[in-house]
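Attaching a single structure in structure tokens format; questions to follow.
In this view, the complex is presented without one of its protein chains, the others remaining in place.
Naming follows writing order (A and B), and every chain is counted from residue 1.
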Amino acid sequence: MKEIILIGGGGHCRSVIDVIEMEGKFKIAGIVDNNLEIGDKILGYEVIGCDDELEKLRKKYDYALVTIGQIKSAEIRIKLFSLLKNLNYNLPVIISPRAYVSKHSFIDEGTVVMHDVLINANAKVGKNCIINSKALIEHDVVIEDNCHISTGATVNGGVVLGKNSFFGSGAIAKEYIKIEENSFIKARSLVK
Amino acid sequence: MKEIILIGGGGHCRSVIDVIEMEGKFKIAGIVDNNLEIGDKILGYEVIGCDDELEKLRKKYDYALVTIGQIKSAEIRIKLFSLLKNLNYNLPVIISPRAYVSKHSFIDEGTVVMHDVLINANAKVGKNCIINSKALIEHDVVIEDNCHISTGATVNGGVVLGKNSFFGSGAIAKEYIKIEENSFIKARSLVK
Partner (left out) sequence: MKEIILIGGGGHCRSVIDVIEMEGKFKIAGIVDNNLEIGDKILGYEVIGCDDELEKLRKKYDYALVTIGQIKSAEIRIKLFSLLKNLNYNLPVIISPRAYVSKHSFIDEGTVVMHDVLINANAKVGKNCIINSKALIEHDVVIEDNCHISTGATVNGGVVLGKNSFFGSGAIAKEYIKIEENSFIKARSLVK
């Protein structure tokens, strides 16, 4: 099986591990995290280094994914994504077998689609996004790069969400609106 | 495979196409829409006429479904449903394989149950309804004819929703209440 390393070993990483294990396409070779000790374990997977060692690790591993969460700002995830791209890592799309992605939609590299997500027909999701557990992305939606659609959120038909945005847990966007870049949509908001 | 024609070629139609394709019971023969040109394509399916031609098309097709959305009012969907009935079309129940409909519940003709919907025990859903993506219809609920339960909405146990109503995205109805006919429940409302 292809090996992958995960960058960031917090709570979101644990959720992503659950998805990768269920998907069964990648073997998790280890976690990279600046704030953990080498040898620490996350759900049984070892911490194998910090960000400075990503160049060295590239000689051994072809695949990587950013598994740091994103609430306040997309900045750290954007920086890590660029770093991984510059080091020529492959950033796969990870999709939970419990999620549904319409064959009429498109998901770009480095994006993770968590358990019980639904991405409907003719939607487009950019690079380096988190579409979190139970989120709903309806028909004709565009999610630009580096967005986090949080747990249980609903992005209704035809909405465009600008890049680097956070769309909070349980938030709802009404049909066919445009939400600008770098937006921070609070949990449970109704965006009109 | 049985052939079906879809009346209305907008965003809701694209979602319904995704469901019909996954269900695999009907071949979509074409779209009927007054505002599109013959030969236009919706996710690969051709527009084959406008509403005036439904009588002529009946000679060729046995099955039809109203695929116009419903937000402001149920009026257009009711009119089209009656027209199709008068022309003696069969209006099937369409249920996504990703949805769950309890064997202890009942769904009437011309109603579509979209992806990830849950319809629990002892519920009853009338004719010509849309139960949209990720909606939850709990035990003992009654949804009368011509209602649209929008995305991610929750209709809790024992609720009765009167006919021709719209129940907005993410709205929640508390247990065992009666909501009158022709109601318009806003997105994210809590109905007590």
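By our rule, contacts are C-beta pairs under 8 Å (C-beta built on N, C-alpha and C of every residue); 3 or more make two chains touch, one makes a residue touch a chain.
This is a predicted model, so every value here is computed, not measured.
Engineer: With the full complex in mind, choose from B:15, B:70 or B:120 the residue touching the hidden chain.
Structural biologist: Touching the chain that is not displayed is residue B:120.
Engineer: Going by the touch rule given at the top, which residues of chain B touch the chain that is not shown?
Structural biologist: Chain B touches the missing chain through residues 100, 102, 104, 116, 118, 120-122, 134, 136, 138-140, 152, 154, 156-158, 170, 172, 174-175, 188, 190.
Engineer: Taking the full complex into account, what residues of chain A touch the chain not shown?
Structural biologist: Those residues of chain A that touch the unshown chain are 11-12, 14-15, 17-18, 43, 71, 98, 115-116, 133-134, 151-152, 169-170, 187-188.
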